[in-house]
Structures are given as structure tokens and as C-alpha cells.
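Below: one structure, written as C-alpha cells.
With one protein chain withheld, the remaining protein chains of the complex are depicted in position.
Then we have chain A:
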Amino acid sequence: MVKYFSCFGVLKSSWDQVFIAFWQRYPNPYSNHVLTEDIVFREVTPDNRLISRRLLTKTSRAPRWAEPYLPVQMSRCAYIMEDSIVDPQTKTMTTMTWNISHARLLSVEERCVYGVNPENGSWTQIKREAWISSSLYGLSRAFQEFGLARFKSSVTKTMKGFEYVLAKMQGETPSRTLAETAKEATEKARETALAAKEKAKGLASQAQKKQYV
């Protein structure tokens, strides 16, 4: 079974600015999980469309509940493939992105179509679709739900990253509000606290074991 998801997004920049930003969007403050980026194929077709294949390495964290079911030495990185077609005549860009690592566990395929926003010609709209599936016996549904939730949060990050790069290109100081910075700090503190708690638990159980020896 495949889970389908779709949504629309709008960027308040013109199509050409967005297409330019598409190739310059890494790194940005919302892309810390992107480690490497490479073009591995590129060509201009006879009808003047640019086709490219980009290879990305991203960190990939499995949910904590799934760890017992996964191979211990599973790589913490995932390779992602992204094919794209830029057509300046129709002012559209189509991208297809999918993971080539851990695909049996969780496969996420995403298609985006970027084009001029019909209501405001100086804005760009993005139609995003995703297909999420898992072939992991017994856990596929749980993995799909996890994949969908993570996909949705990554869409938010992608859009924020885009806005940041666009603002930077247009010479504005990209706005990272105080509230956002504070929220991130809170999240980080929470993670640290959680990690400390887990560690304390581990130490406590070790201490207990020692007592009984």
C-alpha cells in the first residue's frame, strides 16, 4: 500500500528567481541534514529544456521505537536522487526526488511542479505530491505514518530554506525571528535533557546490576 500526500505552496518571488534559488539553496539554516550535493548528469535538450540529476547525502535518523528492529550498523546517511526539468518557455520546473538508501524500509517519492502563480504573476506556486511506502513486514504501516509525518515537517523546512535563500539573493537580511531562534534552542535543550535522562537510566541499571553481582 502506498500513502499519497499532496499540497500547494507559494513563494512570494518570481518564477525565474525561484528557479535560480533552486540551484543555490544549500546550505541554508534549515538544511543542516544535507551533507553533500552533486550534479551527476546535466544536459540541455534540443527543445531548450535543462535536465539535471542531483545526488544528495542527508543524515537519516530512524525513529527511536524502530531501532530494535533495524540492523545495528545501519548507515546514518541516506543517498537521495533528484531529477529535474527546467523549461524557461513554459516557465515551469518539474522535480522528482526519491531515496536510494533504505528504500525497503521507507520509500519516499516526491514530485514538485513549480510554475507561475495564477492569481499573482510575480509569485511562484509549487504543487507537491508524495508517495510513501514501506515493505517492512509487520511494521510497514507504522513506518509509513512516520515517513508521512517526517515528510510534512521537511516540507516546512524546505519552504523556509527557500525563502531564506531568496531573501539573501535579493539583498535583504533574511529574517530569522527571535521566536524561531528561541524555539530551536528550546528543542535542542529538550533533546539534550532527553539524552541525559536515557543515559542516567542506563547508568542506574548498570549500578543496580553491579549491586547484585
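Methods note: contacts are C-beta pairs under 8 Å (C-beta built on N, C-alpha and C of every residue); 3 or more make two chains touch, one makes a residue touch a chain; residues count from 1.
Rule of thumb we're sticking to: contacts and distances are computed from a predicted model.
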Record-based protein name (UniProt) of the chain missing from this complex, from "TP53-regulated inhibitor of apoptosis 1", "DNA-directed RNA polymerase I subunit D", "Bacterial surface antigen (D15) domain-containing protein" or "Large ribosomal subunit protein bL27m": "TP53-regulated inhibitor of apoptosis 1"
Among A:V2, A:M74 or A:A196, the residue in touch with the chain that has been omitted: A:V2
Residue ranges of chain A at the interface with the undisplayed chain: 1-4, 6, 16, 19-20, 23-24, 26-27, 34-42, 44, 48, 50-51, 53, 55, 57, 79, 81, 83, 85-86, 88-89, 94, 96, 98, 100, 109, 111, 131
